[in-house]
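Removed from the display is one protein chain of the complex; every other protein chain stays in position.
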Amino acid sequence: MSKLKYGRRIISNLMDIYKTSFKFRFGFTVIFLMCILGFILPLFSPVNPRAWYSVPKEQPPSSRYLLGTTTMGRDVFWELCSSIGKSLTIAVITAMIASHVGLLIGLLAGIRGGLLDRFLMFLTDTFIIIPGFILLVVVVTVMKNFITIPLMGAIISIVSWPWPARQVRSMVLSLRERTFVYTARLSGMNTSKILIFELMPHLLGWHLVNFANTILFSIGTEGSLAIFGLSLLSDNTLGVMLYWAINYYALYRGLWWWISAPIATLVLIFISFYLVSIGLSEYLHRMVR
Amino acid sequence: MSEENLLQVEDVSKIYGYGFLGRVKFPAVDHVTLSMENKPKIFTIAGESGCGKTTLARMMLGMVKPTAGTILYRGKNVHNLKSRDRTWFLREVQAIFQDPFDTFNPLKRVDTYLYETASNLLKLKNDEEIRGKIEEALRFTGLSLEEIAGKYPNEFSGGQIQRISIARALLPKPRLIVADEPVSMVDASIRINILNMFKALLTKTETSFIYITHDLATAYYISDEIAIMYRGMIVEIGPAEKVLLKRHHPYTQALVKSLPEPGKKEEWKTRINAPGMEIKEFLSPGCKYADICPHKTERCVKEKPPLFEAGDVKVACWLYE
Partner (left out) sequence: MDVVLKADDLSGGYLLVRKGSSEKNEVYVDAVSDVSLQLERNEIFGIAGESGCGKSTLLKMIYGLLEPPLILRGGSVTFITVDGEIPITSLSENDLRRRVWWKKISYIPQSSMNVLNPTVRIRDHFIEMFTFHARMMKNEAYAEARKYIDQMGLPRDVLSAFPHQLSGGMRQRVVIALSLLLNPNIVLADEPTSALDVISQKVVLTMLEEAQKELKNTLVIVSHDLGIHGVMTHRMGIMYAGKIVEIGKTEEIFEDPLHPYSEALIKSLPKLGDKKQRTGLGGHPPDLKKPPSGCRFHPRCPYAMPICSRTPPKMKMIKPGRYVACWKNSMEE
């Protein structure tokens, strides 16, 4: 009875947010366009965005080369599209892993308590204390030769799961004491039923927001790593584009189109995910009232 | 173990730690002993907020583990139930809570709890049978399944939700219902209806109640027996008539004198000491009421009085040694 209705309710809630929140609408639309740019358009790319010297180099934007070309002879526009897709893929993989691992650990720790809780929190706190960026630098350096897009996503998730774990745990701890959980127990519901049907509805909203925020975090982190050359330089991501542009002194040499394209895109993606996240949390706050 | 008592609370305490590393120990419930006979009865536990009555109720329901002491329901230890006894226990003992708008999940439809209770505790699979039982329980509380189907808690008034909550508790036809301040958040004009429902359940279905409240007037209206709690301790216990009308313990006297009752203005105005900053009162080694008691002696501050017999009631006060 409930699982199908559960899903339908979530979808109708999302449609509701879309209709009522301008921020959410704007962010969502931009993300949608980015997805088209990143996943659909590359299928029609006339050039291989990874191949060097496939087009005349260092051409400014024109009707032929919409965003100009790079020193390595690549079409900035097509390189950008492919980068968007790759960056988004890494980000989504990170978010999928980190937010769900965090959710699971937070739920288990919160609802079970005792030794399991203490062990899981010890683990979580260990990861929180280790400086995330430095850990990433080390891991990526070590694995430099084996990195692929999915693996990059997984690596970044190493440092993004602890925070949601802590948050979810504290939310579960307070939800656990609510009267309706006692009512559920008295109605004969077992712990897993209580988790799914009593607690999860209160956590889902937060979880979605966290998912969006993790995507943000991942794109930013990958960008930061790439600028140091700590990313998969053989492929295109927004960060890698930046890396090449910086390394070839694009700005100093007047090739402004090469560096501003990824920067502008990054900023736009950031803003739109942020707006989506804000739109979601505002809606949740209104619902709670 | 003999089944002579429905409920046997044996020297139960619940100690919480607070402060740095939880080293300061704070007894929310302090060596409480009481028992309920295996006869339909309404037993009230009365006291102000913070006296430990809610913690005691949760321990009776098996939801909070006592730090010391045992609670036996029909001879079985409530906190040591084998898994097949757990369902049995939920069929025998149910509960109603104080806040109607937190009793049910605000994000779920109210009738889901009725269906859950019916299928989990009554082991019914047939949809029609389940609906029949739910309809029966709802009708007893003055509602119908049609009225409440598919609605969320915020679509009802407090009084209506309490009635649905009672209907849910009645589904497994329990022998004992623990009602934690069931009417304190309900409008005054509806309160009496719900209390009358308890009285009706007592006679018609022989259901016993543990009624937890801070309102002595409603306690008098429905109780057979009453225990007065102060800061985790029972200070007076006995038949409701005797305890509330004779008032042995100084705290009982203070409580009844402070009840604002139209027509009793002069009695209400007599001077009484009010409780001060609360935590230190929980930690004193002697009688916890000593600080503000008009009959305080040296002994009261140092030694905790046990329950003495005074006629039909038991009083924890050195005055009645």
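Here are some notes:
Each chain gets a letter, A and B, in the order it is written, and its residues are counted from 1.
Everything below uses one rule, namely that a residue touches a chain if its C-beta (ideal position, glycine included) is under 8 Å from a C-beta of that chain, and two chains touch if they have at least 3 such contacts.
Worth saying up front: this structure is predicted, and the values here are computed from it rather than measured.
Of the listed positions B:Val24, B:Ala149 or B:Ala217, the one in contact with the omitted chain in the full complex is B:Ala217. Considering the whole complex, the residue from B:Thr87, B:Asn193 or B:Ser284 that touches the absent chain is B:Asn193. For the options B:Leu81, B:Leu124, B:Leu145 or B:Ile272, the residue in contact with the chain missing from this view is B:Ile272. The chain omitted from view is touched by exactly one of B:Ser144, B:Ser157 or B:Thr205, namely B:Ser157. Only one of B:Ile166, B:Ala254, B:Cys293 or B:Ala310 touches the absent chain when the whole complex is considered: B:Ala254. Seen from subunit B, the chain kept out of the figure touches residues 48-50, 142, 157-160, 187-193, 195-196, 214, 216-218, 220-221, 244-245, 254-256, 258-265, 268-269, 272, 274-278.
As a working rule, only the chains that are shown with their structure count from here on.
Per-chain Cα centroids separate subunit A from subunit B by 50 Å. Partner subunit A is touched in their complex by these residues of subunit B: 58, 61, 63, 87, 90, 94-95, 97-99, 102-108, 112-113, 116-117, 119-121, 165, 168-169. By the touch rule above, subunit A contacts subunit B in their complex via residues 2, 178-180, 182-189, 197-198, 201-202.
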